[in-house]
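Below is a structure I'd like to ask you about.
A single protein chain has been removed from this complex, and every other one stays in its place.
We call the chains A and B, going by the order they appear; numbering starts again at 1 in every chain.
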Amino acid sequence: MLKYIKQGWLVIVLAACFGTALAGIHMALKDKIAANQLDAINTQIPLLIPGADAAKTQLDEPLTKQLGMEVRKGINSEGKLVGWVLRASGSGYADKIELLIGLDKTATKIMGIAVIEQQETPCLGSKITDSSWNDQYDDQPTATELVVLKGMSPEQKLIKDGKINAITGATISSDAVTSIVNDAVTKAKPALLAELKKDK
Amino acid sequence: MANDGPTPLERFVNGVIPENPVYRQLLGMCPVLAVTGSMKAAMTMAAAVAFVLICANVIVSLIRNLLQPHLRILVFTLTIATFVTIADRLLKAYMYDMSKELGPYIPLIIVNCLIIARCEVCASKQRVFTALSDAVGQSVGFALGLASMATVRELLSSGSWFGVELFWKTGTAGEQYRWGLMALAPGAFFTLGILLGAAVWIGSMCNKNKTTLEA
Partner (left out) sequence: MTEETNSKNPEKQSSVETAVLAVAPAPHIRDQSTSTRRMMIDVIIALVPLMIASVVMFRGYAILQLVVCVGSCLIAEIAFTAMRKRKAPIGDCSAIITGIILAMSLPWNLPIYVGVIGSFIAIGLGKVIFGGLGFNIFNPAMVGRAFIMLSFATAMGAPAYVKNIDQHMPWLQDLGALPSQCATGPEAQQLTTKFGDKFNAETGATPMTAAKKLINKEPNGYSTKLLSLFLGNTTGSLGETSALACLLGGLYLLIRKTAAWQIPLGGVIAVAIASGIADLCNGPMAWSFLHELLGGAFLFGVFFIATDPVTTPTTSKGKFIFGLGFGLMMMFIRLFSAYPEGVMFAILLMNAVTPLINRWTVPKPFGGPAVVGK
């Protein structure tokens, strides 16, 4: 026993020192990191739901638990409900894709989506983060599931009839985003409507 | 032995070009291939590696006389892992977007062979100042290697440098000139191969000149 301690004391001392240092660093930075993560979502909320106040838009605990995905109530500065923000994820071409989906108050329209986590192929699949592409989801109806088409014309893209134009060369990524949106909306819509009735 | 070795200044100079980590020692190839798609990511990576390398070299050099030969690798890894974790936390706190873009490659600095090689070759045998100058030299060399790769790849794949669009604007007709493959893994291998070939060629030319001068 003594032999081992004699040989290994440096390792033990170093481990203790480093451990303490790391704990200190973690304590000092943990709030900042958590704030960063929250911030990444909060900056998106006013963009997704016009009029919503990021500070008042808090996680809705019961609904989150019930649906198994993060649900936020979009509250405007006067304290009124203006929409919903869902956080949904699913598998993309390379890795998990995480989205924020903004819905209007009655969950009949998608207000917008934002990609907060993705590792898709650079220059191809990563175009799902471009607003020029994901603006297509704005104002799409939730009555039917969205479908992905290839080679739509600019005029067709302007008509909000549930059709999404695929990114050239990244059909799988486009499909993945669309199916995440479809799944999340179908799953959340009844619960959101029930919640809305309760509020009234 | 220690007296015959290169002086601290020589060690610094050696690290930059003559023993460049990327082009001469071929160490740390994982970040060289993975994060050189854009200049910003490459330079953040270079800074993180420099931080870890300098700190690890200094610590290892300070405790070099206490090291047990058969436990030294364990101590190196412990030291490196600590500083990598610190670097990772710092990035997450102050450069959140960049840390998301670099993803797993910051934690992977732990297995970057450049750092463990410098600990083993230099820091565990030299005085603190020598180890420090060696680490700084190697870090500058590594940053140069990453910068050269990232410059070529970013210019060709998105026509920009440090995110500044030089040749064409995103979404305009100029986009047809982008060499998309350069942003992907094959592009990284091609660039590394060509730059490596060029580096070896230039190196051999320099050697030839030297020998002819001496003769």
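To be clear about the criterion, contacts are C-beta pairs under 8 Å (C-beta built on N, C-alpha and C of every residue); 3 or more make two chains touch, one makes a residue touch a chain.
The structure displayed is predicted, hence computed values, not measured ones.
When the full complex is examined, the chain removed from view is found to touch A, B.
The hidden chain makes contact, of the residues B:N65, B:Q176 or B:T212, with B:Q176.
Where chain B meets the chain that is not shown, the touching residues are 175-182, 186.
Within chain A, the residues in touch with the undisplayed chain are 124, 149-151, 153, 168-169, 171.
Please note the rule applied: only the chains that are shown with their structure count from here on.
Measuring from the averaged C-alpha position of chain A to that of chain B gives a distance of 34 Å.
In the complex of the two chains, the chain A residues touching chain B come out as 7-8, 10-11, 14-15, 18, 21-22, 25-26, 29, 32-33, 36-37, 39-40, 117, 119, 121-124, 132. On chain B, the positions that touch chain A within their shared complex are 37, 63, 66-68, 71, 74-75, 78-79, 82, 85-86, 89-90, 92-94, 96, 100, 103, 157-158, 171, 178, 180, 183-184.
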